[in-house]
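Here's the structure we're looking at; comments come further down.
Removed from the display is one protein chain of the complex; every other protein chain stays in position.
Up next is chain A:
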């Protein structure tokens, strides 16, 4: 079972050749044999968290009747009250098939610190709600600070960057037991085997990087990572399923 931890759906603000509708994603998943996917809205940065959270929920309800997709909602600083309080927010996530959180402080112009999101992140840690971190591969110092501020949260780094990020990610895997790495751009030769042996296969997650990237390249590298089949199954989908099932949204 492949469960994709890194997809984006929606119509990109500036167009582009890559079609990212939910039907296009489901067709790609079928073609490649991917069963389920965790999806973020592609316009989180330009269109903002409030609008895209709502739009993603509607898209999931209308375009994914078989419920193969699980959504990700974007958070904002608590003090502006743009999102409901944590209990209400998590209950809405559960109702609308949203399983994880993300944030985009650079695009949304805020500082990802305890000052801004401490209560929400503490509630997310308590409830074991995964947090997807997609925009940090060129800002490692920011990611290090984020993990220092929120060491109890279940975090998944998406998009490590293609150019061998071991020097950046290994210290995080070593120091933070709840830190995970999604593999769509982790293209290091035999690197999946190395990371699994060093930090455990439970810390690694299959992701496609749709719509920019295709599904198949990382699937084959996991399939032939030269590790035990049980480890491959965890990385392919077991880990993400476990993390999402472990979240207590209400």
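By our rule, a residue touches a chain if its C-beta (ideal position, glycine included) is under 8 Å from a C-beta of that chain, and two chains touch if they have at least 3 such contacts; residues count from 1.
Here, contacts and distances are computed from a predicted model.
Of "D-xylose transport system ATP-binding protein", "TIM-barrel fold metal-dependent hydrolase", "Succinate dehydrogenase cytochrome b556 subunit" or "Branched-chain amino acid ABC transporter permease", only "TIM-barrel fold metal-dependent hydrolase" is the UniProt protein name of the chain excluded from the display.
Interface note: of A:95, A:119, A:139 or A:224, the residue touching the hidden chain in the full complex is A:224. When the full complex is taken into account, the listed residue touching the unshown chain is A:210, out of A:73, A:110, A:176 or A:210. On the side of chain A, touch with the chain left out of the figure occurs at residues 1, 17-18, 26, 29-36, 68, 162-164, 166-167, 185, 187-191, 194, 209-221, 223-226.
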